[in-house]
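Could you have a look at this structure, given as structure tokens, before my questions?
With one protein chain withheld, the remaining protein chains of the complex are depicted in position.
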Amino acid sequence: MEHTLLWIPLFPLMGAIFNLLFGGLIKRWAGPRIGKEVAHLVAIGAVAFSCFFVFSLVMQPGHGLGFMHLLQTGNLREIIPGPGRSGHRIVDQVYPWIVSGDTIVYFELLLDNLSGLMCMIITGVGLLIHIFSVGYMANDEGYHRYFAYLNLFMASMLILVLGKSLVLTFVGWEGVGLCSYLLIGFWFTDEAKATAGRKAFITNRIGDFGVILGMLILFSVVGSLDYDAIRGSCASVADTPLLADETAIFGVSAATAATLCLFLGCTGKSAQIPLYVWLPDAMAGPTPVSALIHAATMVTAGIYLCVRLNFLFALAPLTMAIIALIGGVTAFFAATIAITQNDIKKVLAYSTVSQLGYMFLAVGMGAWTSAMFHVMTHAFFKACLFLGSGAVIEACHHNQDIRTMGGLRKKMPVTRITFLLSCLAIAGIPPLSGFFSKDEILLHAYVDWSAWSPGLNYAGYLLGLAAALCTAMYMFRLYFLAFAGSWRGDSHTWEHHVKEHGIMSLPLVILAVLATFGGFLGYPHALPGHDKLPHMLDAWLEPVTSISRAFTGEYQLGVRTQLDGAPLWFADADRHITAAAEFTFMGVSVAVAFVGLGLAYALYRNGPSSQAASWAKRLGLLHALSRGKYFVDEIYKALILGPLYRLSQVLWLGVDQTIIDDLGVRGVAGTVSVIGNGVRIWHNGSLRRYLVMLVLGATVVLGSVYCNPRVSQVGPNVLNPTDPGGLRPQQGGVPVDWSRWWYRDADPPTAKAPARSAAQAPRPGVQAPPVAPAGPAARGGVR
Amino acid sequence: MKDGLLTLLLVLPIVGAVIVSTLPQKETNLAKGVGLGVAILQFFASLPLLTRFDPKAVGYQFEQNVPWIEELGIHFHVGIDGFSLWIILLTTLLTPLCILVAWTTIKTRGAEFVAALLVLEAGMIGSLVSLDLIVFFTFWELMLVPMLLIIGVWGSEQRVAASVKFFLYTMLGSALMLAAIIYLAVQHYNASDGVWTFDLIALQEVILTPEQQLYCFWAFALSFAIKVPLFPVHTWLPDAHTQAPTPGSVILAGVLLKLGSYGLIRFAFPLFPLAAGEGAQVLASLAVAGIVYGALVAWVQTDAKRLVAYSSVSHMGFIVLGIAGFSVQGLTGATFQSLGHGLTTGALFMAIGMLYERRHTRLLSEFGGLAKVMPWFTACFMLAMLGSVGLPGLVGFVGEFLILVGTYTHGGLMLFDVPVLLIIAATGVVLGAVYLLHLFQKMMFGKVTHDANAALHDLTLREALVFVPVLVLIVGMGLYPKPFIERIDPTSKAAVQSFTHKRCVSIVASNVGRAVLAADVADVESACAEPEAVIARTYGDQRVTTLRKKAREAARARAKAAAANRADAEAQPADAQPAEAQPADAQPDRGGAK
Partner (left out) sequence: MVSLISPLILAFALFVIGMVGVLVRRNVLIMLMSVELMLNGANVALITFSRLWGDLDGQVFSMFVIAVAAAEAAVGLAIVVSIFRTRASADVDQLTTLRD
């Protein structure tokens, strides 16, 4: 099959192009109703096609990626070819894209276990959200435009994960950024929403700046940006010493420098400190967009990139430590903000930032599989939460303030149950999906240790636990405020608007099911029945992550497990984590989750309570900081944006207009014109004065020629006073006798010719007279 | 090889201009129609350049060499290679589009305008194809006149000031360049025992002394830097762009600026490689400064055209950076980016011109909410803008990527501290998004605040016709740049190779003390078998800052030791002191005495 993989992003792309070019025309010709039908049928059809393609490729028995084999045997080992276990993979080289000099970038797609997993999440969740959008956007003017952007996003995201080289991933990376920009600012007539879109794009661009630098560093060291080539270089670090040489670039190894730069990109795309600020604002977009782009798929691109390049990150201990730290801090930091927000989508946005922090904590600990596990479960429950919130917002007539909701459980049972299940999942209550993935991350945070700073993992673990507490609390605060208690809004809305849409419920249900049971794909070793239900994700991703585990201790590695060291309380003699230890970790995190849940129940079970208000008052400054989102936006504006803008003003008005133009260019021109004005006095139009000047000028010129011995043979020699000068044409050195010359025919001057004297010899440096010596002497016989 | 195609491309627009200007004064549309016909004919006439161009061949193609002023060895020598091929095609593509744009924008003296545009086209193509410096200079100056007229006659309110500024700026550079051309020819005359030539290929064989190269290089480089325009000499551009009529701006941004970068690649660097190698750092620093500076200044503009003009300063900085690194990818990228910038910025200027035609203002504050009123226009504008931002998959990215990669990996022979330069350059990626999205949002998003905007009509068929080819190229070149790159790349490879070799020869010949022909330098073959090594030895490995510093310190220490030894040698006959303690003591004294 030629170009199998190309179809996966191509279908949505064609859908997008169709809707962009013809959507408006169809709407005009066939009426709005048919126009909408066509628009969403094309869009959903396109996504359904690529979804079908992905699933069939992944699950095809025999070839494919061996998903069925995994389901049957619990591992992939038997079907993976080769000793290096590079995995079963499908590569589709479409065409050479940029080929110049020694830079060769192919447009090449790769479907392996990692991108297969991501593709399934993207197309699966994407399809559900497309369907949800049909209901949510039903009354929107830009219906076809919306679906076109959504399809474009799907195409970009699929290119991002399918790209076989960093450059191609970057194409998708920027493409999703563009779609995010377009969709956040979808209702562009509202200036604030357009600004939110711009903020997202520019913040992401700051991250992309890092990605570009990372690509440059990698290219200069590896000589290619193909993932396989980078993998090869990392596998044999000895051949590419710069990768691990601690002095390669600005005092760090190339791997560290490149990964730090790439991680800057990840903080942009995946909304981590310091570049997370765009994500809460991005909630200005339509809610399904928030679900798809800003929760389930695009924001996980950063984690995908790290896991894709796990072999490279594993070589960079400093980067890993920074990632873990930033991930942990972000998880906690964003969770504390989420507790006090009143906008339903803002809560979910900060929750997303926090959960992404978890994933980066896992990445920083080298727990690649756990990170991907959480990406997956998060996609399920967060998409469900966002879609649920979308249903709520739609029902509440586009009011997003949870203080004016309440009691929605009575009128929206499906939404309520799916929302509750997702809340339980994200809070980490067993046996829902979030419990498994979060627990795994916390376990790794405790057990693995950073090579760069050994104590760091405990900090990460504690931050993660604290974030888990906050997560349970803010999620259930949200749930209780929205669904429990009684309606606090106006009665008109309650009577006429609050209801459920059929088409919007279907995706909710499917996602809730996935959020509930998705965790069993990563069933922990310690729990009973593990032999029947293995940790499938671990096996699935093993071909991708095996290489970074196979690195030996010869180089400074990012992460090693403490299991390698002395026996510890949580490990048995075989260096495996004991079941008891695993149960302990689970117990701790479940207990923490229940504490958070209990707090929320105590304070908000019947809507905002006086206790909650008094707690807020008691916490004072902390509460204010959290409510104000730690004023990060304001700080950025005051410290970076404002000064930069003023600097630009100074550059324009000061440097460009004043220094270069006024002083430089106009200065020169001005000088010339001042001189011109001065000289203008002479140019007064009086002919006679011109003539006087002419005569004077001619006199000066001729006089100077006459007096210059280098030019003239006739004038006085001003340089040599002893030279008498005068008009003395020297014919062969003989001076003319002026008095007799007129009568030369009668009286030839032959006898008078004196011998040539030394004094009359030509002066050195003076040219011989230009007169031909043969002239009069020969003809007239003067002498 | 005798091939008249290039000559045809030069003659055709001139003939067209003559025909157009002899048409009756009142028949403006007839004149524009004839002009458009000639321009389209010209475009189709230029297509054989593409079809018959041999991508793998090294050297000039479609060459024609006819004696012009034999006494001085001036030949009408024309030919193209990968560097000029695509810019010529861009010229022949943009000119008919410009006449289409001018259809309604130019209301007075339409015939003269079209004639000026055609003469300008001839001048640009002439500059791109000439391989004789005098012929090049003739066309280079020929371009000035129609451009001056286009700005000065058909421009906005401040047109005269802007055109004079443009003219004076450019003349300053040209004057120096002419002096350098003549100087170079004289040096060839001396070195070759009395052969006059202005032929580029012949003059490339002259190896000037380092000092001569320095002056000549900067004379050339200044002329081209003004044209590009590079950072401190850029201020003519915003004025010229703001005042020029739309077609003028399109041609100015689309092709005219590229002649600056083209000149650097074709003349300034290969003719004076030693000085270029040392001056590249200055050029690159200015380019990088220009990237940031242009972007920041663009951000605070209130006039849409001015904003795009400053964005040109920023984008052209990338191109100069690619040239200064003088790597294969850098040169290919710079040429590719020239095309990309020509298309995207050209499209942006066209779009702003269309708005100006409707509203007679270019102030950002006068617009807003146009996306609702003119959706197709907005879509076209957005695509052009994204291409300019450098979104992967569109034309801007490919060029920027190649420039950055090439400069990072191979720029070490030309530049110091490449990573630092590139970090600053890459901020242009962020800032580019800042100002262009600012522009886009101010014009397109928000509510329609001015009543005059509510009734604007969307693209007309003519305007759509103008946009389509440009936008197709913006997307197509981004997705499938191979046909473009594969015709540029061999030329870049050859250029880098001959440049490096000649740079090495210049180093070897630098002790001769006068200009010589490359063939007369002793032991060239053996001395420059590995030119990169010779260059790296001479200048130290510049790739890494620390290494560079170490090399510099080592060189300084060596110089000190040598000076001390000489001092010893002088001192020893005078007094018979043992020399051990001498160097350490002698050194400070000498410094103090000075």
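So that you can tell them apart, the chains are marked A and B in the order they are listed, and the count of residues begins at 1 in each.
Here is the rule we use: a residue touches a chain if its C-beta (ideal position, glycine included) is under 8 Å from a C-beta of that chain, and two chains touch if they have at least 3 such contacts.
None of the values given here were measured: they were computed from a predicted structure.
S.K.: Wait, the hidden chain, what does it touch out of the ones we have here?
M.R.: Looking at the entire complex, the absent chain's contacts are A.
S.K.: Can you say which of A:Ile635, A:Ala669 or A:Val692 touches the chain missing from this structure?
M.R.: The single option touching the absent chain is A:Val692.
S.K.: With the missing chain put back, which residues of chain A would touch it? List them for me.
M.R.: 683-688, 691-692, 695, 738-739, 741-742, 771, 775-776, 779-780
The rule is short, and it goes like this: only the chains that are shown with their structure count from here on.
S.K.: When the centre of a chain is set as the mean of its C-alpha atoms, what distance in Å lies between chain A and chain B?
M.R.: About 29 Å, centre to centre.
S.K.: Taking the complex as given, what residues does chain A use to touch chain B?
M.R.: Within the complex, chain A touches chain B at residues 20, 24, 95-103, 167, 170-171, 173-175, 178, 181, 185, 188-191, 194-195, 198, 201-202, 205-206, 208-209, 212-213, 215-217, 219-220, 247, 249-250, 644-645, 647-649, 651-652, 655-656, 660-661, 664-665, 669.
S.K.: Contact residues on chain B for chain A in the complex?
M.R.: 165, 168-169, 232, 235-236, 238, 293, 296-297, 299-301, 327-329, 332-333, 369, 371-372, 375, 379, 386, 391-393, 397-398, 401-402, 404-406, 408-410, 419, 422-423, 426-427, 429-430, 433-434, 437-438, 441, 444-447, 480-482, 485-486, 488-489, 492-493, 546
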